[in-house]
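All protein chains of the complex are present and in place, except for one that has been dropped.
To keep things simple, chains are lettered A, B and C as they appear, and every chain counts its residues starting from 1.
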Amino acid sequence: MQGVIDFLVSLNIPYVNASVARYIVLQVLAAIVAVAAPAGLIILTWLERKIIARIQDRLGPNRAGPFGLLQAIADMVKMFTKEDITPAKADRLVYNIAPGLGMFAAIMAFAVIPFAPGFAGTQMNVGLLYIVAIGGLGTLAILMAGWASNNKYALLGAFRAVAMLLTYEIPMVMTLVMVAVVAGSMSMVDVVEAQSGMWFVVSMPVAFLIFFLSGVAEVGRSPFDLVEAESEIIAGFHTEYSGIKFGMIMIAEYVHMFALSFFTAVLFLGGWQIPFIDVAALPAPFAAILGLISLLVKVFFFVFVMMWLRGTLPRFRIDHLLDFGWKFLVPLTLVLLIGVAFVIRLFAPGSSVGIPVAAGPLSGLGMPGQVVALLVTNLLVLGLALVVVSSAARRTRSKALRAVSAVDSPVPTAGK
Amino acid sequence: MFMPSNFDPSQIPLVPIVFWIMTLFTVGGAIGVVSSKKLFHSGLYLVLSFFGVAGYYVLLSAGFMAVVQLMVYVGAIAILILFAVMFSRRPMAAESQANRQWWLGLPLMLVLFVVLVVTVGSVAWPVSGAEPTADTVQQLGVAFLGSYLIPFEVVSVLLSVALIGAIILARGKVEGEETN
Amino acid sequence: MMTIPLSWWLTVAAALFSIGVYGALTRKNAIGILMSIELVLNAVNINLVAFWRYIAPHDISGQVFAIVVITVAAAEAVVGLALVLAVFRRRGSAIVEELDILKQ
Partner (left out) sequence: MLKEFEFVGLLGAITFTIPFVTLLLAWLLRPKKPNPAKQETYESGVQTIGDTWVRFKAQYYIYALIFVVFDIEAVFLFPFAVALNQLPLYALVWAIVFILLLFDGLLYAWRKGALHWT
C-alpha cells in the first residue's frame, strides 16, 4: 500500500501530497471492498446453485448465459422490479431500516481484513473484537426485522435466530481469545504475521473447528438454518419481506458468509501466507498479487465447505442446537482457553519492558515445542470432552432404558 | 478550481465534524429514549445513543472502549432490553410513557444541566498535552492482573452472582405460560 | 486531535446525564427507567474516558474504571430486567406507579 501511495505522490499531480495520496488509496480500497463484497454474491449464488445441484444430481442453472453464469444477474433484475409490499400492520420505519442495517453490518465486517502484505485498510489493534462488535449489529437487524413485520412466524423466527446467534457467539469469542493469546495481539495484521511459522489450524485444530462451526451458525446457514426453516416457520424473520428488501436480506446473508470465510482464512489459515514461500519478502507487486490469490483460494475453499455442508446435512432441532452450544461448546472452549493460555505462558519469552517478567520454564524449546504442546493440549481437551460426553450419554441412555423396562414390567424382578 | 494551491485535506476539520455527528446520535438518541411513546422505539433510540458514544470513544483515542461499547451495549445489553420490552404487555401501544411528575422533571433536568455546565466551565482542568501510548489493550491487561487484581476478581464474582440471581428471578414458574 | 476542548466532552456528558435523570424520574414503565439509567452510566463513562485522554493519558486507570462501569451496568441490566419480568409475571404490569402493594 505504501508503494501505491509513493507512486501517486511521484506522479506530481497538483494537490496530491503524501496525506492526500493516502486518503485516495484508502478511499479507493474502501470503495472496492464496499462494492466487491456484495458483488461477490453473483459468484457465490451461482457457485452455490451449481454445487448443490451437483450434490443432488441435477444440472443447476444453465439457461441464462454460458453455464448459467448470468443467473444471479437475472435474479437481481427480478428483485429490483418486483413490487415491494409492506404489510399494513407493520411498524413501517423499523421494517424499512432493518434490511439496510443488516447489509451495513455485513459489509462493515470487511474493514479489518488484511488482503495482502501491506494491504490492509487498518491495523486496528482491536481487530478481533471489532468482528464481534459488528456482528452484534447484524443480530440487532434480525431482531428489528422480525419484530417490525408484525407477523407471528417472523417474530418466532427472529427469537430463534437471536437465541442461536447469542449462543454461538460465546464459543466464537472464546476461540478469538485463544487466537489473541497465541498471536499476542488483537490486530488481524499481527495475527497473520504470527502465523508465518505455523498456521494456527495446525497448532489449534480444535479451536479452528469450533470457530468455523460457530461461524456457520452465526451466518445462519444449513445445518444451522432453523432461523429460516421453510418447513417450520415459513421463512423466519423475513417472512414478510418481498422485492428488493428481501434481496437485501439475502445479500447480507451471503456477504456475511463471505466475511466468515475471510475471517477463518485469516485467523487460522495464515491469511495471505503461502507455505514455504515468504510472500512478504517478494518484490511489492508480486507480494500483493500472490498474497491476494493465496487468500482468495483459502476463502473459496471455505465457501465450498459451507455449501457442501448445506448439501449434505439435515437441519438441527432448536433444542439440540442450543444444548450443543451451551452444554458442549461453551464448556469445551473455556477449558481449552485455560489450556492454551497455560501452554503459551510456559513457553513465553521473558520480558524486561516495564515490570520485568521471568521467561516461562519451557521457553528454551522455542517455536516447534510450542506448536507441539498446543496441538497436544487441543487433542487432549477434545478427547477429554468426548469421554465425558459419551459417558454422560451412556448414563442417560441406561436411565431411559431402565425407565422403559420399569414400565414394561411393573413388578420388579425379584433379586438376582 | 476554487481550491487554494496549498490545499491539504488533512486540514479539513474532520474531528469536529465527526464529533457533531456523534453528538447528534448520542443526544438525539437519548431524547428519543425519554420521549418516544412506543417502548420498542425507545430501545432502538437507545442503540443509536450507544452507537454515538462508541464514536466518541474513537475520537478520544480509546479504540478498545469503542469496540467494547459496541459489543457489550449494542450487541448484548440492547438485545436484552429489547427482549424485555417484547415481554412486557402492549409494547407498541402509543400511549404516553411519562408519569404524572413529568412537568416537575423537565425544569429539574434543565437546572441540573445548567449547574453541571457552569461547574464544568468554572474549573481549570489540568489538561496535559501528552498522547496516549499506542497499545492501551496491553496496558489494560497488565493493569487488570496487576494493580487492579482485586476489582478484576470481584467483577467475576459480581457477574456470577448477577447471573444466578437473574436466573432465579426470571425462572419463577407461572401457570399459563405460553409455549411458542 | 486535541482540537476539541475537554469542556465539550463534559458538556455533552452533562446533557446525556440530565436527559437520563429526566427519563429515570418521569418514565412510567420500569424498562424505560432502566434504559434511562443506562444513559446516565454512559454519560459517566464519557467523562471517565475524556479525563483519561486529556488529563492522564499514560495512566490507564480511567479506562479501567470505565470498563468496570460497563460491567456494573451490564449486571444492573441483567438483574434489573429479570426483576421487571418477575414483577410483571406476578402483577401483570411493569408500570411502576401500579406497583403499590406496600400501600395497601
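Note that in this section a contact is a pair of C-beta atoms (placed from the backbone, for glycine too) under 8 Å apart; a residue touches a chain by one contact, two chains touch by 3 or more.
Treat the numbers as computed from the prediction; the structure is a model and nothing was measured.
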| item | value |
| --- | --- |
| Omitted chain's touching partners, listed by label | A, B, C |
| Residue of C:12, C:34 or C:74 in touch with the missing chain, whole complex considered | C:74 |
| Residue among A:16, A:274, A:292 or A:348 that touches the chain left out of view | A:348 |
| Subunit C residues touching the omitted chain (full complex) | 1, 67, 70-71, 74, 77-78, 81-82, 85 |
| Residues from subunit B at the interface with the omitted partner, ascending | 15, 18, 58-59, 61-64, 66, 68, 71-72, 75-77, 79-80, 83-84, 86-87, 89-92, 132, 135, 137-142, 144-146, 149, 152-153, 155-157, 159-160, 162-164, 166-168, 170-171, 177-180 |
| Positions on subunit A contacted by the hidden chain, ascending | 26-27, 29-31, 33-34, 38, 79-89, 96, 99-100, 103-104, 107-108, 110-112, 121-126, 128-130, 132, 147, 149-153, 155-156, 159, 162-163, 166-167, 169-170, 173-174, 176-178, 180-181, 184-186, 234, 239-240, 243-245, 247-248, 318-319, 322-323, 326-327, 330-331, 334, 337-338, 341-342, 344-345, 348-349, 351, 353-355, 357-358, 360 |
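The definition used in the following text is that only the chains that are shown with their structure count from here on.
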| item | value |
| --- | --- |
| Inter-centroid spacing, subunit C versus subunit A (mean Cα positions, whole Å) | 33 |
| Rounded Å distance between subunit A and subunit B, as computed from the means of their C-alpha atoms | 27 |
| Distance between the centres, which are taken as Cα means, of subunit C and subunit B, whole angstrom | 8 |
| Junction residues of subunit A, two or more chains touched | none |
| Per-residue multi-chain contacts in subunit C, two or more chains | none |
| For the subunit A and subunit B complex, residues of the former touching the latter | 14-15, 17, 19-20, 23, 91, 94, 124-126, 129-130, 132-137, 139-140, 143-144, 147, 152, 156, 162, 166, 169, 186, 354-355 |
| Subunit B contact footprint on subunit C (complex, rising order) | 1-4, 6-12, 14-23, 25-29, 31-32, 34-36, 38-39, 42, 45-46, 49-50, 52-58, 60-61, 63-64, 66-68, 70-75, 77-79, 81-86, 88-90, 92-94, 96-97 |
| Contact footprint of subunit A on subunit B as seen in their complex | 3, 5, 7-10, 40-41, 44, 47, 63-64, 66-68, 70-71, 74-76, 78-79, 82-83, 86, 92, 134-135, 137, 142, 146, 180 |
